[in-house]
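Input: a single structure, listed below in structure tokens.
One protein chain omitted, others in place.
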Amino acid sequence: MARITAGVGSSHVPLLGVAVDQGKTRDEYFGPIFAGYDWTKKWEEEEKPDVVILVYNDHASAFDANIIPTFAIGCGERYKPADEGWGPRPVPDVEGHADFAWHIAQCLILDEFDMTIINEMDVDHGLTVPLSMMFGQPEKWPCKVVPLAVNVVTYPVPSGNRCWALGEAIARAAESFPEDLNVQIWGTGGMSHQLQGPRAGLLNREWDNRFLDMLEADNDDVRHIPHIEYLRETGSEGIEMVMWLIMRGALGKKVKRLHRHYHIPCSNTAIGHIVLEPLSE
Amino acid sequence: MARITAGVGSSHVPLLGVAVDQGKTRDEYFGPIFAGYDWTKKWEEEEKPDVVILVYNDHASAFDANIIPTFAIGCGERYKPADEGWGPRPVPDVEGHADFAWHIAQCLILDEFDMTIINEMDVDHGLTVPLSMMFGQPEKWPCKVVPLAVNVVTYPVPSGNRCWALGEAIARAAESFPEDLNVQIWGTGGMSHQLQGPRAGLLNREWDNRFLDMLEADNDDVRHIPHIEYLRETGSEGIEMVMWLIMRGALGKKVKRLHRHYHIPCSNTAIGHIVLEPLSE
Amino acid sequence: MNIHEYLEEFEDIPGTRVYTAARARKGYHLNQFAMSLMKAENRERWKAGERAYLDEWPLTEDQKLAVLARDYNRMLELGGNIYFLSKIFSTDGIPFAEACSTMTDMTFPEYRQMMLDGGRSPDGNRSIKGGY
Partner (left out) sequence: MNIHEYLEEFEDIPGTRVYTAARARKGYHLNQFAMSLMKAENRERWKAGERAYLDEWPLTEDQKLAVLARDYNRMLELGGNIYFLSKIFSTDGIPFAEACSTMTDMTFPEYRQMMLDGGRSPDGNRSIKGGY
């Protein structure tokens, strides 16, 4: 069986990818951000996951305005970094785990999640920046990836409750995979930020930290935060945090927090990340 | 509010489109098939629906193997008949009802259905043949259409239970549409047929009629038929009948049967259709 | 229901290859090749040289040979789906029912007659193990 051994929540700000690619990770501006990931990079080296289920959103890269899947799961063999307008990031291709991805996809559909299956797509900063933050700059990513793209752009996006439930269903699906696999699930995006309109630049340290507290808690209260609260409190793009609930839902009722880090700002965005371990009840 | 005033289940065999387009509907072969639709055509003329929510499946026309949405709802302004390899059918373009479609799509996502939204696509025989059967050969289709494309090709397809629940959610969504609209919902595909392998040509009159009986019944037993039963009893392509359950689920617990017709064969397929009216409880 | 049990049942149906995820993976490029024949310009190139056109696609040699031989049962075996494969026989100008008949042990006239007589009976065709 595949074991979900840990969950990671993390921002996926494009500028962090630029910092990595241009070797600026230890300068005055980026230093405090990357320092927060030092623990996690070391931990990942020890953990050596076989696969990461990487929950992210596409930012008008693989999907244009024509087609908007609520939940799309990548079942392909490999994915290239997307050209987001200034050339693709100089990072390795992302290797999929088609066996595991198709297994998960099939189980989710049987479990009444209305998945969209994707075979070929390019993956943007939403997926590649977290890889850089956790693994640095290897020749080849040290694990396979199952991309899970969530619509968090066009409203209504999926509810927190639905995201949590999807995480629970992913955990059930992993259990019935025949091969032994060390699987992590990452929820990415956020934390508070607003990239548009006269309110651009909104950040909310207090709310973001309350959200991190709720993720650590031994309950599922966090799944019930309504969209309007994310919008009011965390800016129009803070809604990306619903994707963290897919990760959290996959870990079960009780978790142990291994690491937590928060920093303001990275460009327009509050950066945060959390590493959680499921605790058997 | 939009009122779902009737539901229609109907086969959508491509050869029926050919018969219409080539003026063969009253010949010896096609006569008995089209005779069964005479009542329905007349009834549709009286009913004059404003919109039809047309549940169908794409047969490798709009979607290639790359992307497989479980439930895709067309929110565009219009759709062209697809070129399925011998040129597009000489039928009018299909006019969408973007206001109503987006309303339904939004409600369904809030209601935790993981819809894929589509703006532009061509529609194949799965959608245009039922229009021809119900409306004949008008210059312009007499109503607007909301296409709802279901994956019934790659397994797992959605369960009967999920399809029925989607129908129920569509009915709830229609109720909250501000404009007064006379809406029908059509479930298409089937009935028994197998288009592949040494077992090709399987038909099952008895099972098909039992299915029609179950649709008429004052209960929802039909939602629990497992995929394997459709496959064993109705051939590999009979599974299309799960789409009729979306129609049936939208009509509520009790229905009145207005018309029913069954004929064997049309090419490889058992042809059936049923017209149902919701009864308030 | 467990996915393994769900999929295992599908293998118990006589003369039928259910288009499961496993087949969809195996046949991905075969199906994409077939789909390409929806475009008139591709049909032209295909007709001008089938082997050369096929060689542009990352198909296995087995898949290519099955396509060239129009062996639809073999194509199904190798991950083809009938709706995609229909683009091949449509391009050949062959009706769906005739293409179906080539997958059975009947000639097209025999197959057509069977359909007119009410189609293939499900009796004995439902389950390999059960024999019913």
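In this document, chain identifiers A, B and C correspond to the written order of the chains, with residue numbering beginning at 1 in each.
Following the convention adopted for this analysis, a residue touches a chain if its C-beta (ideal position, glycine included) is under 8 Å from a C-beta of that chain, and two chains touch if they have at least 3 such contacts.
Since the model is a prediction, treat every value here as computed from it, not as a measurement.
Put simply, the hidden chain is in touch with A, B once you look at the whole complex. Screening A:T5, A:N182, A:N209 or A:S267 against the full complex identifies A:S267 as the residue touching the chain left out.
Looking at chain A, the residues touching the absent chain are 14-15, 59-61, 64-66, 68, 83-86, 153-156, 192, 194-205, 207, 226-228, 231-233, 235-237, 264-265, 267-268, 270.
Mapped onto chain B, the interface with the missing chain covers residues 75, 98, 102-103, 105-107, 110, 119, 173, 176, 178.
Keep this in mind: only the chains that are shown with their structure count from here on.
Mean C-alpha position of chain B lies 24 Å from that of chain C. We define each chain's centre as the mean of its Cα atoms; on that basis chain A and chain B are separated by 38 Å. Among all residues of chain B, those that touch two or more other chains are 65-66, 68, 154-156. In chain C, the residues touching two or more other chains are 1, 3, 6-7, 21, 28.
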